[in-house]
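Take a look at the following structure, please.
A protein chain is absent from this complex, but the other protein chains hold their places.
Should a chain be cited, it is by its letter among A and B, assigned in written order, with residues numbered from 1 in that chain.
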Amino acid sequence: MEATLAQLCEAIASFGLKPQLDGDPDCVIRRAATLEDAEAGDVSFLSNPKYEKMLQTTAASAVVLKPDVEAPEKLNCIRVDDPYAAITILIVKLHGYRQHRRVPPSSAAVIHETAQIGENAAIHPGATIDANVKIGAEAVIYPGCYVGPRCCLGNNVLLFPNVVLYDDTVLGDRVTIHANTVIGEDGLGYAPHEGRWVKIPQVGHVEIEDDVEIGANCAIDRATLGKTVIGHGTKFSNLIAIGHGTQIGPHCLFVAQAGLAGSVNVGEHVTMAGQVGVVGHIRIGNNATIGAKAGVTSNIPDGETVLGQPAIPIGEMRRQVVYTQRLPELTRKVKELEAELKALRKAIDDSAFRAS
Amino acid sequence: MEATLAQLCEAIASFGLKPQLDGDPDCVIRRAATLEDAEAGDVSFLSNPKYEKMLQTTAASAVVLKPDVEAPEKLNCIRVDDPYAAITILIVKLHGYRQHRRVPPSSAAVIHETAQIGENAAIHPGATIDANVKIGAEAVIYPGCYVGPRCCLGNNVLLFPNVVLYDDTVLGDRVTIHANTVIGEDGLGYAPHEGRWVKIPQVGHVEIEDDVEIGANCAIDRATLGKTVIGHGTKFSNLIAIGHGTQIGPHCLFVAQAGLAGSVNVGEHVTMAGQVGVVGHIRIGNNATIGAKAGVTSNIPDGETVLGQPAIPIGEMRRQVVYTQRLPELTRKVKELEAELKALRKAIDDSAFRAS
Partner (left out) sequence: MEATLAQLCEAIASFGLKPQLDGDPDCVIRRAATLEDAEAGDVSFLSNPKYEKMLQTTAASAVVLKPDVEAPEKLNCIRVDDPYAAITILIVKLHGYRQHRRVPPSSAAVIHETAQIGENAAIHPGATIDANVKIGAEAVIYPGCYVGPRCCLGNNVLLFPNVVLYDDTVLGDRVTIHANTVIGEDGLGYAPHEGRWVKIPQVGHVEIEDDVEIGANCAIDRATLGKTVIGHGTKFSNLIAIGHGTQIGPHCLFVAQAGLAGSVNVGEHVTMAGQVGVVGHIRIGNNATIGAKAGVTSNIPDGETVLGQPAIPIGEMRRQVVYTQRLPELTRKVKELEAELKALRKAIDDSAFRAS
């Protein structure tokens, strides 16, 4: 949907930001694009200062950027304190969210006779809805999805193709799960018995609260007993593994390939960067940030940022990295000291000898 | 299935453990639950001492715990040396294992005319069974599974939804594979030729022996030549990658996101913790334990426990971590030594001057 710069500024302002337009309010914008890809008729943005020089070469008709950044005169500028928030608003206005094809309740989808399907829900051909499932209104279930016995899905749930929900999984309203993710599989629960692993029935389940979005190819174990929980508003990237009984608070952000063992308790607004690993039975405090590839082996207090394997506060970790990089130098210095001390000892012995 | 505490103790005793009941043998138990979630009518357990204080607040009617742990008087206690083994027995008794819906041979499943399906096997609608496949008795193949040409599956094999078996995969009896796992895809086999990668046909296959359980979203490469093997009784968690031609012994336990390159030889009873990486063409000895996130780059002897990147024996690694954390202190000390040595040198020079 195209809009003039004046209209775009209005949209930004309606969210409480205060955009300042340097340029032509009647200029018509059709698309959002990166500085690199933009063409005439596009709006772009500068959030990361790294890309500032691209302002000189971009073909965009307008750019969203901070008040103090210099830009070529010919460029229409929407200046705002938070360009990232503002471009988000513009992308929504210009492009909207993905629309999903609606299908009538289909004979090619396999829906168990005991399942209850909400109003206007679209169950695509090739999906399977098992016994005693409840699905809320306006849900979209793509081909190849499997919704196991007794699962309960809220309104406006969106399952991309080939998502698998094991028995008794609970999804809140507006939960989105990307393709090929698995929710509620059995965790690694075995008791050793005479050199063999005896399977412990995994009788718990998974609950995913409202407004959660889970990426592609993730795997979230059901609890052995009780439940695994993903708190409302939390967002996952791809290929994330969550162990049985782990409970994650609201509004967290997990980057790809993070892995948490079982019975971890994660607070709210926690960030886990890529490839993080967390051992079982610990607590990650509210607003904690776990740096990329960190291996967390003990409780993390609220608000802490950690890094490294084992993970320690990021300042300490960075210092440790610097000291480690200086190890060759330190080793050389110790050798010199040894030599000097030896020389000194000799000098003294000689002088003592002379003195005697 | 509910049972009295007397009956539960009997069940535990029948496995050779010696439970001691402190409490009411006629108390009726309906469920197993965690200390936190338990309600009246539930049996819980204490295995990890970390959770001992929850004994004071749990609403469970009974708890399985070690002989020497103190518990509130009102709590029925089943005391036993191995509470984890005992609660496993009780979960099996009270809840049993997941039951799978049986379906008649279905017209909605695509079964090639040359496939042989064993007695009472359930091939769900939406599954595909390709040419010359053999499937044993009582197998359950969920929707969306694809069983490629010439695969051979034993009795009681269980494939959760969307499992893909490439051509010629062999599964023993009672093999369970969780949703969206892929077995037998081509490995990364290419020969460089004039700046391009030329694909080497991957003509081997994968064999998975009896009683193996594989988690969700794993990928196990077929061998280039010969076979990739997962030994009997071995258990995998989720998102595990196994390279072509790797052979893993019996009764191993692999935690989520572990990755092994090709042509690795793993012994029996080996434990790989989460996010472990192992380079190709090495041997991991029997009963070895690879700690979380370790990067294994050389042979590991039988019984060794390693940690770190590159992985070294765990005692050395822990020492190394401690020494590294003390690096700032060591560096400061070396500076002090330098200063002191300089002062001393000056003192001697002065004194030598005075002496002369």
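Things worth noting here:
Throughout what follows, a contact is a pair of C-beta atoms (placed from the backbone, for glycine too) under 8 Å apart; a residue touches a chain by one contact, two chains touch by 3 or more.
Owing to the predicted nature of the structure, the values given are computational and were not obtained by experimental measurement.
Only one residue in the set A:142, A:166 or A:197 touches the chain that does not appear here, and it is A:142. Note that of B:82, B:138 or B:221, the residue touching the chain absent from this view is B:221.
Taking the complete complex into account, B:144 is the one of B:23, B:83 or B:144 that touches the chain left out. Residue-level contact of chain B with the missing chain is found at 110, 126, 128, 130-131, 144, 146, 149, 162, 164, 166-167, 180-182, 185-188, 190-193, 195-201, 203, 217-219, 221, 224-227, 239, 241, 243, 245, 257, 259, 261, 275, 277, 279, 281, 295, 297, 309-310, 312, 316, 319-320, 323-324, 326-327, 330, 333-334, 337, 340-341, 344, 347-348, 351, 355. Chain A meets the missing chain through residues 15, 32-34, 36-37, 48, 50, 84-85, 88, 91-92, 95-98, 101, 108, 124-126, 142-144, 160-162, 178-180, 211, 213, 215-217, 233, 235-239, 251, 253, 255-257, 269, 274-275, 292-293, 309, 321, 324-325, 327-328, 330-331, 334, 337-338, 341, 344-345, 348, 352, 355.
Here is the rule we go by: only the chains that are shown with their structure count from here on.
Rounded to a whole number, the gap between the C-alpha centres of chain A and chain B is 25 angstrom.
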